[in-house]
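Only a single protein chain was left out; the remaining protein chains are all shown in position.
Just so it is clear, A and B label the chains in written order, and each chain counts residues from 1 on its own.
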Amino acid sequence: MEIVLDHVSFTYQAGTPFAGDGLKDVSVTIPDGSYTAIIGQTGSGKSTLLQHLNALLKPTQGTVRIGDRVITPQTSNKNLKPLRAKVGLVFQFAENQLFEETVEKDVAFGPKNFGVPAAEAMERAHHALTLVGIGPEYYQHSPFDLSGGQMRRVAIAGVLAMTPELLILDEPTAGLDPKGRKELMTLFEQLHQEQGIGIVLVTHQMEDVANYAEHVLVMAGGQVIKQGSPAAIFADPDWLHAHHLGLPQAARFARLVQAQGLPLPAPLPLTEKALAHALLPLLHPGKGQSDE
Amino acid sequence: MNKLMIGRYLPGDSLVHKMDPRGKIVLVFYFIWLVFFADNVWSYLTVGLFTLLAVLLTRIKLIYFWRGIQPAIFLILFTVLIQVFFTRGGQVYWAWGPFALSSAGVVNAWFIFFRLVIIIAMSTLLTLTTSPLDISGALSSLMTPLKWVHVPVDIIALMLSIALRFVPTLMDETVRIMNAQRARGVDFGSGSLAQQIKAIVPILIPLFVSAMHHAEDLDDAMTARGYRTDAPRTAFRVIQWHQRDTLSVVAFAALTAVVFLVRMP
Partner (left out) sequence: MTEEAPIITMENVTVRYAEQEQPALDGISLTIPAHSWTALIGHNGSGKSTLIKALDGLVTIDGGTMTVAGLTVNEENIWQIRRRLGVVFQNPENQFVGATVADDVAFGLENAQVPRPAMVDRVAAALEQVGMTAYAEREPAHLSGGQKQRVAIAGILALAPDIIALDEATSMLDPEGRASVLRTIRTLKAQENLTILSVTHDLEEAAAADHVIVIDNGHLVASGTPPEIFAQGAALIDMGLSVPFTEQLKTDLEAGGITLPAGYLNEEEMAAQLWKLYSTM
């Protein structure tokens, strides 16, 4: 399902002295089945943009087309529900949305709201829990007895159980330890590769952008100021720096190596694997140039 | 999100903003009391002009005062109509059963109308120009004498200030939780009453859990910073009485004199 934002502006608390710009004239396309990363400083409008993708917010100007539904400022709040099943949105610190007595009931809550019969909703819940790596021994636990990382995964399962076509993730790994982060990022990659689910990921980890994203949106001040492939976005370190954004670690290290004099071929390697791959031919005896 | 202006503070640096909040609160209540002594055109004109002057001194756009009055408009009209039809006196133009339209009724209705508008405008002025923090500080300060009867005024004041400080946090959280549940297919504000009540559970429980977390963490943070209820503390924030506050008291005294002079003998 493709989502197209056409000249979308959004103002918080419009018409009061507290009005503030959330989005300013944003026109972007999220291609069907893509893995899109959104980066930008806090307050740049990333979360506001995400909430337009499943019509939780309606534009104050412009239109949002989600599949074949067109959302305008005048669209009524009724009948938006089907959209929300197709576009699953995982909020930041998603564990804060848990409320049911047991893990399985909480995960089945979404599908039930969309009219899935109880038995099937429970089946879907179990399937989603398996996907996120929560075993049957936890199904009857209270979600509040789990560790922080487990709670986060249960909350994500709660969205996956709605079987969305597009999964939107707002800083899903914030506050987790390295292992928890790695596990979640691997899960999203699997969902994308194996089930063809489209992913929109908001993150501050440039490594995740380099490792997984196909398409990157850079936001600042409520606007999308640049978009392109990770290679294109990371090709201009000075521009990134000027916008308070960094390079993935591998690219940063590659620049350090280049500054030492090693002739790493362009383009800049963005991941650790790519860097090792680029370095090996230079370091193997016989392949490097000896006249410097 | 909401356009209600009651209880909202608009920062500024007018004379009214800068008044000692204790003085401001006491004077506003005193003023409301004084308005009830107005009983003729001249006394209403006096308090009315005084209100207008005070409003202009805030340098806040009139529209915000209007928004303060707006929600009460039906109450005002209702009270006015009752006055019109239930008061008898002077010339009676029309009567039917207990109802009557009389000259006294019309005059009375006008007075009531002015009284309500003036009172609401003045209370709106208080909340528009005084931050919740100052109001809570002023109330605590005004409560100080209660210490003599062993009311834990300092603890109440700290509780009040922390509660106020967490209002925006919890409001943001409520919005976020509601949106997260909406994204899971909850419809707020539709369906039967029973369904609507059911829809509140997925908001209330997470909100409660989160409030508990805030409280636990806050407890640790406060203890770590040396807070104990069994020891005295000094105070950083003190409210200061300035000359302008003395002047405003004088202005109110003058107003009182005028109101009582022009009142019907």
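Definition applied: a contact is a pair of C-beta atoms (placed from the backbone, for glycine too) under 8 Å apart; a residue touches a chain by one contact, two chains touch by 3 or more.
Note that the structure is predicted; figures quoted are calculated from it, not measured.
Novice: Based on the whole complex, identify which of A:Pro117, A:Gly175 or A:Gly196 touches the chain you can't see.
Specialist: Reading the full complex, the residue touching the unseen chain is A:Gly175.
Novice: Could you tell me which of A:Thr72, A:Ser147 or A:Ser229 touches the chain that is not displayed?
Specialist: A:Ser147
Novice: Contacts of subunit B with the missing chain: which residues?
Specialist: 133, 161-162, 164-165, 168-169, 213-214, 217-218, 220-228, 231-238
Novice: Can you list, in ascending order, the subunit A residues touching the missing chain?
Specialist: So the residues of subunit A touching the unseen chain are 41-43, 147-149, 174-180, 182, 204, 244, 246, 249-250, 253, 256-257, 259-262, 272-273, 275-276, 279-280, 282-286, 288, 290, 292.
One rule holds in what follows: only the chains that are shown with their structure count from here on.
Novice: When the centre of a chain is set as the mean of its C-alpha atoms, what distance in Å lies between subunit A and subunit B?
Specialist: So the centre of subunit A lies 44 Å away from the centre of subunit B.
Novice: In their shared complex, at which residues does subunit B touch subunit A?
Specialist: Counting only subunit B, the residues touching subunit A are 1-3, 10, 64, 173, 176-177, 179-187, 190, 201-202, 205-206, 209-210.
Novice: Hey, which residues of subunit A end up touching subunit B in the complex?
Specialist: Listed in rising order, the residues of subunit A that touch subunit B are 12-13, 15-17, 51, 54, 56, 78, 81, 84-85, 88-89, 91, 94, 96-99, 109-110, 112-114, 144, 158-159, 162.
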